[in-house]
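Sharing a structure with you now.
Only one protein chain is missing; all other protein chains are in place.
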Amino acid sequence: MSGGAGAQGASEREGASVAPATSGRLPVRRTAKLFIAGEFPRSESGRSYEVFSHDGRLLAWAARASRKDLRDAVRAARAAQPGWAGRTAYNRGQILYRVAELMEGRRVQFEAELADAGAPDPARGVEAAIDRWVWYAGWADKIGQVLGGTNPVAGPYFNFTIPEPTGVVGIVAPPDQALLGLVSRLAPAIVSGNTAVVLASEPSPLPAVSLSEVLATSDVPPGVVNLLTGLTDELVPWLAGHMDVSAIDVTGVPEDLLPQVEELAAENVKRVHRGPAVDPFSAVAQSPYEITALMEMKTVWHPMGA
Amino acid sequence: MGEIERRATSALEEQQRVWEYSTAPESTEIVRLQDRYGLFLGGRFVEPKSGRYFVTINPATEEPLAEVAEAGEEDVDLAARTAREAWEEHWRDLPGKERAKYLYRIARALQERSREFAVLETMNNGKPIKESRDVDVPLAAAHFFYYAGWADKLEYAFPGRIPRPLGVAAQITPWNFPLLMCAWKLAPALATGNTAILKPASTTPLTALLLAEVIEQAELPPGVVNVIPGPGGRTGGWLAAHADIAKIAFTGSTEIGKVLRRNVAGTGKRLTLELGGKAANIVFEDAALDQAIEGIINGIFFNQGEVCCAGSRLFVQESVFEPLVDKLKARLDTLRVGDPLDKNTDVGAINSRDQLDKIEELVQSGIEEGAEIYQPECSLPERGFWFRPTLFTNVAQSHRIAREEIFGPVLSILTFRTPQEAVEKANNTEYGLSAGIWTEKGSRILWMADRMKAGVIWANTFNRFDPASPFGGYKESGFGREGGRHGLEPYLDLDGGNGA
Partner (left out) sequence: MSKAAEIERNAPGLALHAPREASRLVARVASVDAVGLEERAASLGRRSIKRGSKLWALDLAIRAMDLTTLEGVDTTGRVVSLCAKAVRPDPTDPTIPPVAAVCVYPQLVPVALGQVEGTTVKVASVAGSFPAGLGPLEARLAEIRTVVEQGAHEVDIVLNRSLFLGGRYAACFEELAAAREAAGDAHMKVILEVGELGSYDRIRQASVLAMAAGADFIKTSTGKIGSSATLPAALCMMEAARDFFRETGRRVGIKVAGGIRASKQAVQYLVLVYETLGPEWMTPERFRIGASSLLNDVLMQINKERTGRYQGPDYFTID
């Protein structure tokens, strides 16, 4: 058994294992469900899978999403996208900042979940995730200034380039770094006005489920983030081939699946993006280019004449 | 029914259609005024070494609100040294993301305490509560929010440069937007890693002092922000001259801006100035006229016209002059002037006796120089400083009311025939802060904007502010920009080059 966290009183942690309660009180077990259109449905397939801690304890059952759940999630993301993109950047920034406030309130839960997942320093992981979320929230009303601008064309025309969100983004979260890894993919995707369908880490989905609970109680509108737990290999091809998904973040896709994903993505010329292969705790793991990788550049011309 | 009775009935009926809005006063209970305010120095409120206090009043009633500490030379010296130490020990080397979180806390607190700030601002400045509530306070919070986000992203703001803070910023703010100007100054200064000494205007120190309370509650390290009220000539002067000050930011009159510029000459101190203006608001005949009227009204009567970027020179294309002026006069008649704490008040009190005297003097000159004055009939309160919304037609470019900044609710109306003429007349001034263009033709907007010498150009709108949008002037309206990515630059050393 590794680390001190696993040895602590199991009954005192949420999502605790089946070890008998030492205090005589039976804890209420958690059910981990999907997060689609702001609600928590079970998989339409009625399937689930067992989630184990790094040291083999059964933590919970997580829903095993089907292709139909994924279809519903994409539909929800598409419906929510114009409204989310239509808000002012300031408003999106504020909403995302408030998500960080709520995450801060759930530190203990997140730390416990990361400990169960075998994270060597859960507290550090949670802090980094919250700070990274705040970092990205602050980009909402600045991206255009840094990565858009006017273009000095050779003629009496006013010409400007403005970055716009691409639409619905599919995200395959990395299997480890269950919170920080997820935040590093999700925050840059939605801050600009994209909506997302996220495939959570298969071995450690619980931090993602807790994050979806945070999102459900925040001001993020329903459908902006949709989260599916399940088997990565089963779901990725459906996400990669979906004709109404504009871009896919393949950071969490296993190497051997990547060629198939890119081939499937070709059918609707999906933008395929992989996050940087660096230590997620490092400063270079966050960058505004993670935001613009999922944006389109729109250029507008207008004559200048009295 | 006899003719007289019929007329009486219809007169009564007419009268019955007149709708008097009941008073709708915002309660002042939420503001807990202290009898006496100290200086905010080194993280707490202290008594001034000068031993002096001045009284600050409510310009709508002339009632005293509180006594406020006046920072003397010794106090200024202590503030500068304190801010310098705080910079070196607690702020300069703090990671950007931590600075960011302090600023987010301030932004949030401003939102939480927004009603309190709005009411206090109205009481001390005289502006209508609907403006302090809907414009000043939300924008102030937004500035802190916006710049919080830059604190840990400075390496992206200036290509090829790793920016470094300067040290201690002395920030002298005006009385027209007391709280908002504090936000415009403090937010970028703190985000970029500088510490600050704020010297609020003498007639309006109270919201700056309430902000100091918020800063205390946000647990900013002591000395990072200091608030030291006092008269501009003395406190401001000592502050600007102090050796520990690396940077001075001033918003106020062009006259004082020039004095400051002279005084810091040769010292190597960085300086930004946001001074006066005499903006041209240009309306073409193809403008969306009813909305242009709203823009003109907002341009000169928002904040009683006490705005550096006020649209104080209206240029109307001659072909649409009559209908426009008719509509304008009718619209002036609907402006509600009175108790600033009444939620339905559109135009509040002038900030001080001094300012009122200046406005009256210039208006008198307008009459004497031959312009034609129009003022709606409205009753004004007995006590307090008041001026009716005013417009002048028959104004020539050479009239004082067309050249000098009035800083009051007085609009001078001139005409033009062609776009070229409009541009020439608009630029024919030593000022260059802002301008307005009203036309439905997009290419004309861009053509005009390209030629107008103003730092902020509003097309088919006016008086719009946003923390993401840079604001500042050309020529004698000052230099440097506040807001946007450009607003970071005045607080940074960009010459240090690449590298850690």
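A and B label the chains in the order they appear, each numbered from 1.
Criterion: a contact is a pair of C-beta atoms (placed from the backbone, for glycine too) under 8 Å apart; a residue touches a chain by one contact, two chains touch by 3 or more.
No experiment lies behind these values; they were computed from the predicted model shown.
*Asks:* Which displayed chains make contact with the chain that has been left out?
*Replies:* B
*Asks:* From the listed residues B:T28, B:N344 or B:S469, report the one that touches the chain absent from this view.
*Replies:* B:N344
*Asks:* Kindly state which of the options B:E62, B:E155, B:D290 or B:D450 is in contact with the chain not pictured.
*Replies:* B:D290
*Asks:* If you put the missing chain back, which residues of chain B would it touch?
*Replies:* 13-14, 17-24, 130, 134, 286-292, 294-295, 326, 334, 343-344, 440, 460-461
Throughout what follows, only the chains that are shown with their structure count from here on.
*Asks:* Quick one: in the complex, what on chain B touches chain A?
*Replies:* Chain B reaches chain A through residues 97, 100-101, 104, 142, 145-146, 148-153, 156-157, 418-420, 442-444, 446-448, 450, 466-468, 484-485.
*Asks:* Using the touch definition from the top, list the residues of chain A that touch chain B in their complex.
*Replies:* Interface residues on the chain A side: 89-90, 93-94, 97, 131, 134-135, 137-142, 145-146, 158, 288, 302-306.
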